[in-house]
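Every protein chain but one is kept in place in this view of the complex.
Here is subunit A:
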Amino acid sequence: MTTTAIDAGSRVDEDTAGEQLFNELIAQDSRIEPRDWMPADYRKALTRQISQHAHSEIIGMQPEANWITRAPSLKRKAVLMAKVQDEAGHGLYLYSAAETLGTPRDKMTEDLIAGKARYSSIFNYPVRTWADIGAIGWLVDGAAICNQVPLCRASYGPYGRAMVRVCKEESFHQRQGFEILLELANGTPEQRAMAQDAVNRWYAPSLMMFGPPDEDSPNSQKSMEWKIKRFSNDELRSRFVGMMVEQVKVLGLELPDAEIRYNDETGRWEHGPLDWNEFKEVLAGRGPCNAQRMERRREAHEDGAWVREAAAAYAEKQAAKYAQAA
């Protein structure tokens, strides 16, 4: 037997042992860590999901940053700045979690600005009024929380741990959105109308954030077997509707959906039809702001290239200086 054959043989053994351990860990609801053996598909699916999530945080900064300079009170300005800054932080944890799977952040950023990677399509809608800032916090961050709380238990350790921190901050974000809407709903008739208009526009897109209906979501099954995802798109969407039905009463506003009802038989909240055609259009790049969001991200990245190069060159020169001195 040649050496190569021995190596190949032991690799097969390692893979078999690795796969066995992986399957056991998943079955025990335990965690997979970066150095553990994992199936290539698991790595690929996670890298895609985590990087898309990171991109969503980063692109999602833009619609809200759009109102930082115009926030109508200094307190609101401070809160909004802190919120958008948190989102940059979330992007950072998530890129770091994705890096543990072997893809560097630069590569993920390149894919994003080359249009090869996706981000949550809700950020391709325009943020027209101040009330939209409230509706985004309440509905969009609310939907994100419903989606993300179960991800705190995702089988991949770095992802689950990043999500714990993300979820804590997201719950503040949702509260600030709710507070903005509450203030507007109790304000002047014009402010109240502004709030209702924003809820009308953001309701359906926020429901579509959970992804296509279960029968059209082929990747979900595998993701649930791997315990990355714990609940189906439709189940999470139904839970979200149930939460919003209660909260909207406190706001004294209405959800623009006459068909919301609780189904006693299934134990689920049901909602009216959603325009999945529009969802696909926006996802395919034909939303109102897709081009604008991509251009802004590309511009920031390209305009900043000389700064990143300078920091790297400086670090190299300093390292050389210390090496010489040593």
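Everything that follows uses one rule, which is that contacts are C-beta pairs under 8 Å (C-beta built on N, C-alpha and C of every residue); 3 or more make two chains touch, one makes a residue touch a chain; residues count from 1.
Assume contacts and distances are computed from a predicted model.
**Student:** Assuming one chain is omitted from the figure, identify its UniProt name from "Phenylacetate-CoA oxygenase subunit PaaC", "3-oxoacyl-[acyl-carrier-protein] reductase", "NADH-quinone oxidoreductase subunit J" or "Sulfate transport system permease protein CysW".
**Tutor:** The chain we cannot see is recorded in UniProt as "Phenylacetate-CoA oxygenase subunit PaaC".
**Student:** Which of A:V12, A:A114 or A:A311 sits in contact with the chain that's absent?
**Tutor:** Once the missing chain is taken into account, the touching residue is A:A311.
**Student:** Please identify, in ascending order, the residues of subunit A that touch the omitted chain?
**Tutor:** Counting only subunit A, the missing chain is touched by 58, 61-62, 65, 68-78, 81-82, 84-85, 88-89, 91-92, 95, 130, 180, 183-184, 187-188, 190-191, 296, 299-300, 303-314, 317.
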